[in-house]
Structures are given as C-alpha cells and as structure tokens.
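In this view, the complex is presented without one of its protein chains, the others remaining in place.
Chains: A and B, in written order; residue numbering restarts at 1 for each.
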Amino acid sequence: MSADATGVIHDLGYQRYDGDRLGRAQIVRTLTVYSLRAAFGLGRGAKAKIVPVSAFALMCAPAIINAFIVARGGTRAFPYDTYSAPVRMIIMIIFVAVQAPELVSRDLRSRVLPLYFARPLRRGDYPVAKFTALATACLIMVEVPLLVLYAGTIASSHGGGAVWAQTRALLPGLAIGLMWSVTLAVIGLAIASFSGRRAYTTGAVAIYFFLSLALAEVLIGVAGDGTAGARLGGLVSPLTVLDGVRQWLGGTSPGPVPAVGSYGAAYGVMLLALVGAGAAALAARYRKAGLA
Amino acid sequence: MTSVELDSVSHWYGNVVAVNDITMTIGPGVTGLLGPNGAGKSTLLHMIGGFLEPSRGRLTVGGSPSWRNPDIYRQIGIITERDSAYGFLAGAEFVRATARLQGCPDPAAAARRAIGLVDMVGPMNRRISTYSKGMRQRIRVAAALVHDPEILLLDEPFNGMDPRQRLHMMDLLGRLGAQGRTIVFSSHILEEVEQLSGTIQVMVAGRLAASGDFRAIRRLMTSRPHVFVVRSGDDRRLGAALIGRPAVNGVELTPKGLQVRASDYGAFSADIAGLARDEGIRLRELLPADESLESVFAYLVTS
Partner (left out) sequence: MPVYNRTVAAITLRAALGRKRALLFAVPPLILIGVSALLRLSHPADPAWPARILGDFGFSVVLPLTALIIGTSVLGAEIEDGTIVQLLATPVPRRTIILTKFVIATAATMVFAAVPELVAGLIATGGATRLAVGLFVGALAGAVIYNALFVCLSVATTRALALGLFYVLLWEGVLANFVGGARILSAGHYALALANAVARDPALKPGVNLTTSVVMGAIVTVLALAVAVRKLASFSLRGDAA
C-alpha cells in the first residue's frame, strides 16, 4: 500500500571479523574428532550407538571373563597377540562394516562434500582425517580389551616379576592391535567410499571381509598341514594376512593361520600391498568425488 | 459420498501433540489447508490418507476409516511432500504401473489421459530421474489421478514449481474441484491458498484456528480493527465527521485516500452511508484494505 520508492539500508552494527583465523590444521583436527565421535555414535541419536556400544561390550567380554578366571587362581585365559580370535575378527568386521559407511557414505549421500572443500581443506585432508578417526576408533575397540585383560590379570598376580612378565607380553599385543586398526580402517573406508547408500556399502564391506575370511579358512583347512597351500591360503583375506604377519613377527599363539614358516615375508608384502591399495583408492576417490 | 469427516482427531508423537482435537468436514470443491510450518498440516493429511493412525478421535473418508483400509485408495489419490516416484522408470511406465496397481480396466488409456491432463506428454518416455522437480511433481499428480479418484490429497503440491507450472496446476486443480471432487491441499504460502480455494482450514500449532471462507473469517474477528480506504469528494471533512462516531477508532489522511480504522464493521458500514449523505460528500470508493489472506493469517498467527 505504501507508495514510497526509496530504500534504506540499516546499520545493524555488522562488523568484519579481523581476528585470528585458524588454519587448515585446525579444520583437519576438528573433522577428525567429529568423525571419531561419529564412529561411536556420539552426537547422534540412541539408535546410532547400538552397534558400536554392543560391539565394544562384546569385545570386552572375554577380558572380563578372564578377570574372573584369574581371580579364582587360573592363568590368563587369552593371549595378548590374538586375544580371542573368532570374537575379535567377527566383531571388528561388523564394527567396520557398519561404522565406515557412517563416516563416508553419509557425506556422499547428503552431498556435503562441496561444503567441506569450499574451505581451506585440501583434497587429501578429508580422507586422512576420516582414516585417522576410524583407525583411532578401531584402536580403542582393539586395545582397550587388551588393557582390561592386562589389568584383570595383574590384579590377581603377585610380585613385581609377574607384573613385568605380563607387561612384556602385552606390548607386542598392542603393536598387533595397531596393525589391525590401520589395515581394517583403510580397507573399510576405501570400500565404503564408493557409494552414498549406507546399506549397500555396509553389505560390501561385510561381504568382502567375511567372505574372504571364510574362504581363507576353508583353503587352509583342506590343504594338508604344513603344505604350501596351507601356508599361503591365508593370503586371500586381510584378517588372515594380519595373522600371518603376526606370526612372521614372532607371535607364537595359535591363530587362524597355521605356522607360516618361510612364507612369512609373503604375508608382510601382502599386508603392505593391501594397505597401500586401500590408501591409494581412498585418495583417488576424493580427488574428484562430491562434485558429480 | 465424497466427504472427509474428522471428529475430535488428535495425533501425538511421544510428548509432542502434532494435531490437537480437530473436528471438521471437508466436502466437494477445493479446500486449502493453511498454516505455518510445524502446524500439523502434513500430519493431518497423512491421517486422512491412511498413512498415520489418529491417536484419538474418528476419521472417515466417504464413510469408512482410512487407516488399514487399502480399498479406500480406489477413491483417494495422494501426493505426499516427499518425492516418491520411482526414478528408474519412465514417466509413462510409472503412471501405467500405478494404473495397473489401481486395477484400472484399461491401464494404458487411463495413463494416457492422466498424463495429458498434467501436460507431460512430451517427456513421458524419459526416465523420471531426468525430470526437473516440477516435472516430477506433475507426473506424481498424473499417477494420483489415473484411477479417477473422488478425493485428492496434496501436501505442498506447488513446491519447486515455476510460476507457469504453478498456474497450470492451479488451473487443473480448480477444474477438478469444479467437477465435484473433494480436493484438499496444504500450503504455507498465502497467495496459493488465496487464489485457489474458496474454503480454507487454518491450522496453528496443531489446532484448527479457523474454517470457511476467508472473508467471512476476517469479518468474524471483530476484536481487531478493520481498515478501510475511502476516496470521496472531500476527504478531510468526511474524516472529521467520521472521528465523531463510536464505531471509528481512527482516521488518517494519506495520498491514497482516507484511511479509516473501524472497530465495528457492521456499525461503520451503516454509519458511513448516512454520514456521507448528511454532509453532502460524494463517496467515490470504499475498499477494505486488509481483506487479503495475509492479514487474516498474520492476525491468527500472532494472536
């Protein structure tokens, strides 16, 4: 109704920001922390926590059982380098299969990558941050139960000598755990980064890890003990490759892979190849992703 | 019978009451469901369409409840806010498939007719994933119309449409309503509802705030002053005379004419004619300044 044709711009006291601008490192740090929290469902609703929390609880279960056994006078029930192998393998497969898509597929689906890259964030920073977050999450999942195992055992042991023996046994176990975390995280993310549909990528990651594991176990089983077939059968699956490298590095507890003997180096090479391929795939994926 | 009847219908999600004790009857013609975001319009439409169970109350469509009653879909066509078309099908395939699912005796012919109604004959053989947002909306309307339903429910149907498409859709809905179908559509954009529907249902925070013709609603709100613009032979003298009347709260001389704020619409209407005659002033124009839906809406929402 007004006939006024003039306009006014009001002064709302808007000011330019002249202070410190935190740089790229801060962005990467924030993204990593945020992704780490997302890997455990923190900062989301209750439903997002079901899988990580129950997986974590199940991972700790053997360690807690061990505490009771040792308290009753038994010896430590699980080795530090393999922990409880079937439990650890299955649970970590499920954890990575469900959480890796949470970290990368979600961003692809909701197309927020242009938002990320419109900041001082290099192309390579995003996958590095996601990898660091997921590897740290896996590290927590794998090492904390080992520490609980350790604590439960020394709580019922007597004398400095026993504690020292436990500590010496623990440290290689922690190193193996680190290897697990890095490998599972990079492969899981590489597969998950291929699609924005979480159900599809969860299936793909789970199928890859589990199928290859079952195949490896069958191949090892049908080849005779001590044959080349049995020694090499473990190369088809990342989890058995990890186990083979463990033995090559001196781990003595029995595991899914039988004694690798002279083929240990092959396992080492395979592990490096898997991790390298995963990292390369991840980096290549994000060079162009998000803009299509 | 193609009416929708609601009797004390409520729905709550946990602690949040989305629809609060709504009683209304929706008959043939176009009814606009108006309200700000979060008012519960979608919830109400979902309940009418059988996609949500009322937590309380009775809701019937053409005499039978719509919840857990798949047969009701022979009479209803529904278009939800969220896009629900199959991207991998071509438009024509999609409408034809819907026709078959609806049990139409000649699915191909029904589909052709429906696609023609929404003016999508050109792109109909392309995949829906290649359509623009407005085109997707229109093909969904075609699918909802393919079985010639008596009742059509549309949730924010004009979202994503450019002005030309909007006009076309409004024209279509208007024609369908004139045929005697019951059309209910929701919107928070006042112009759409104003242009298309005669009857509006205004929802605010889950409650039904007003129903009926919007002009009539406006008139009912005598608690707010009405504003009129009067142009006459001598505005100043008319203004001086009007301010003496009890029905008048204020007058203002503006370049457009005499702006009068009246507290009592009825008394003012009676007064002004007599006053003008007594004073010998010729009345040229008397217009209500705020009949538009905008002011109705604003008053309802802020009160």
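The criterion applied here is as follows: a contact is a pair of C-beta atoms (placed from the backbone, for glycine too) under 8 Å apart; a residue touches a chain by one contact, two chains touch by 3 or more.
Here the structure is a predicted model, which is why all the values come from computation and not from measurement.
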Task: Contact with the hidden chain (one of B:9, B:34 or B:78) - done: B:78
Task: Hidden-chain contact residue, picked from the options B:24, B:89 or B:117 - done: B:89
- [ ] Would you indicate which residue among A:97, A:134, A:170 or A:185 is in contact with the undisplayed chain?
- [x] A:97
TODO: Consider the whole complex, including the chain that is not shown, and state which of B:4, B:39, B:110 or B:272 touches that chain.
DONE: B:39
Open item on the list: Give me the subunit B residues in contact with the hidden chain, please.
Closed with: 13, 16, 18, 37-43, 46, 49, 51-53, 68, 70-74, 76-78, 80-86, 88-89, 97-98, 100-103, 143-144, 155
Open item on the list: Considering the whole complex, not just the chains shown, which residues of subunit A touch the missing one?
Closed with: 47, 50-51, 58, 86-87, 90-91, 93-94, 97-98, 195, 199-200, 202-204, 206-207, 210-211, 214-215, 217-219, 221-224, 227, 229
